[in-house]
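All protein chains but one are shown at their positions in the complex.
Entry: chain A
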Amino acid sequence: MYKTRKLWTPVSTVIRRARPTTCRLTPYSPNSQIQSLPSQLETSSRVPPRYGSHFLANLKISSKTYCSQPAVKIDTTTKRCWNCDAFADGTAPFLYCDFCRSIQPVDFSIDYFQIFGLEKGYEIEVDGLEGKYKDWQKKLHPDLVHSKSEKEREYAAEQSARVIDAYRTLSKPLSRAIYALRLEGVDVDEEQTVSDPELLTEIMEIREAVEEAPDSHTLNQIQSEMKEKLEESSNSFANAYQSRNFDEAVTCIQRMTYYQRASEEITKKL
């Protein structure tokens, strides 16, 4: 709801990296900006920050040791279990070893779509997500590994949190759209000022209509209109994304963001 800017990446990164238990931000990786996205869609991390190691080393936020190693670079062809050394069988993303039932460290090269066994794309079958989400949690949730080592419990906390994020991101159209674009290397700043004059005029009109709405019936009407428009922009996004017209896709996201907000605001008024 509130603005988060790239300026903020440093502190949040520092905080995340210093707190290994639920560390959810990708430790930055030099090779791409895409890699820093799985973290949070609510924080745009456009420029992966770099710190001198002294800075991180000086930051002892908690009594626990923090993990300062960058994302482990794993060659997908030779993934092996840290515990039993078995090779990943390659049929499912390697979050969990089926041989020794141990949870693997987070591998940020696995994207959210892969976690759910999906092809990268905007139009996905949302109904199937919850089942897969639960299947993962049954293997990864920290509540289920209390008899295991401290190290593995931390893997559990991180993996489980990442699956929650993945589920949350993919189950909603807007966050899914933004995520899909980020995987293409296009960062969307949700808070960017709207410059499209057509949309600006529309925003003004809708705002007026909402303010002057005499009763809940009218508000309901405006809301269903918002939902329709959201649907429309969602379809345009799907087309733009498909044809790799990313400028158009970003515009669609701006529209979706606005219609969703307007709809939420009306709900508050109702």
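Here, a residue touches a chain if its C-beta (ideal position, glycine included) is under 8 Å from a C-beta of that chain, and two chains touch if they have at least 3 such contacts; residues count from 1.
The rule is short, and it goes like this: contacts and distances are computed from a predicted model.
Looking only at the UniProt record of the hidden chain, which name from "Cytoplasmic tRNA 2-thiolation protein 1", "Heat shock 70 kDa protein 8", "Replication factor C subunit 2" or "EKC/KEOPS complex subunit CGI121" is the right one?
The record names the chain that does not appear here as "Heat shock 70 kDa protein 8".
Using the touch definition from the top, which of A:H141, A:R182 or A:K229 touches the missing chain?
A:H141
Can you name the residues of chain A that touch the chain not displayed here?
With respect to the unshown chain, the touching residues of chain A are 1-5, 7-8, 10-12, 14-16, 18-19, 21-22, 24, 42-43, 49, 51, 55, 59, 61-62, 130-131, 133-135, 137-138, 141-144, 146-147, 156-157, 160-161, 164, 168, 191-194, 203, 257-258, 261.
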